[in-house]
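Missing here is one protein chain; the remaining ones are kept as they sit in the complex.
Then we have subunit A:
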Amino acid sequence: MIEQIDKNLAQRPKDPEAARVWDIVGKVTDPEIPVLSIIDIGILRDVLVGSDGTPQVIITPTYSGCPAMDTIKADVEQALRDAGYERSEVTLVLAPAWTTDWMTPEGKKKLEEYGIAPPTGSAAVGMQRGPKRLSLAVRCPRCGSIKTNELSRFGSTSCKALYQCANCQEPFDYFKVH
């Protein structure tokens, strides 16, 4: 389960066989946010192919308690079975810990079009102790106004917060910086 992998963004493997697997499983989407693939969110960390041809897919959970991980794991296995791989291995890694900084620009764009405000700023500045930090305004994904209010930092899923737009009055989800 635990292995150290490069802290940098995950890369499509250079090995053609592994790259093929990457492309197959990369189409698997988050069950909670079906417009986002596991590449978009940064959950897909690496793909290895064993000497016997068995693919090993390495994914990382977004939040410790995220119930979507079990579904994603099953969906990855199913995608590979559909593509003709009889056996596969899905490995969960915790290190390095997932961050919204791994979300792709396309992923952020898709999120916004879907009606969820993408994370603002970078996670690296978070987790400082001391005086309360100011956070950037969250733009309403419907009307584009920055006059929005946080209703609850905890939203419909672990990764989201609940906001309301003061301009168009619509409530919306915000994907938290993490």
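To be clear about the criterion, a contact is a pair of C-beta atoms (placed from the backbone, for glycine too) under 8 Å apart; a residue touches a chain by one contact, two chains touch by 3 or more; residues count from 1.
The rule is short, and it goes like this: contacts and distances are computed from a predicted model.
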Note to self: Tell me the UniProt protein name of the chain this structure doesn't show, selecting from "3-oxoacyl-ACP synthase", "Sugar ABC transporter permease", "Hydrogenase" or "Phenylacetate-CoA oxygenase subunit PaaI".
What the structure shows: "Phenylacetate-CoA oxygenase subunit PaaI"
Margin query: One chain is left out of this view; which of A:48, A:92 or A:168 touches it in the full complex?
Written below: A:92
Checklist line | Footprint left on subunit A by the chain that the document does not show | finding: 1-2, 4, 61, 63-67, 70-71, 73-74, 77, 86-98, 126-127, 129, 151-156, 158, 162, 176, 178
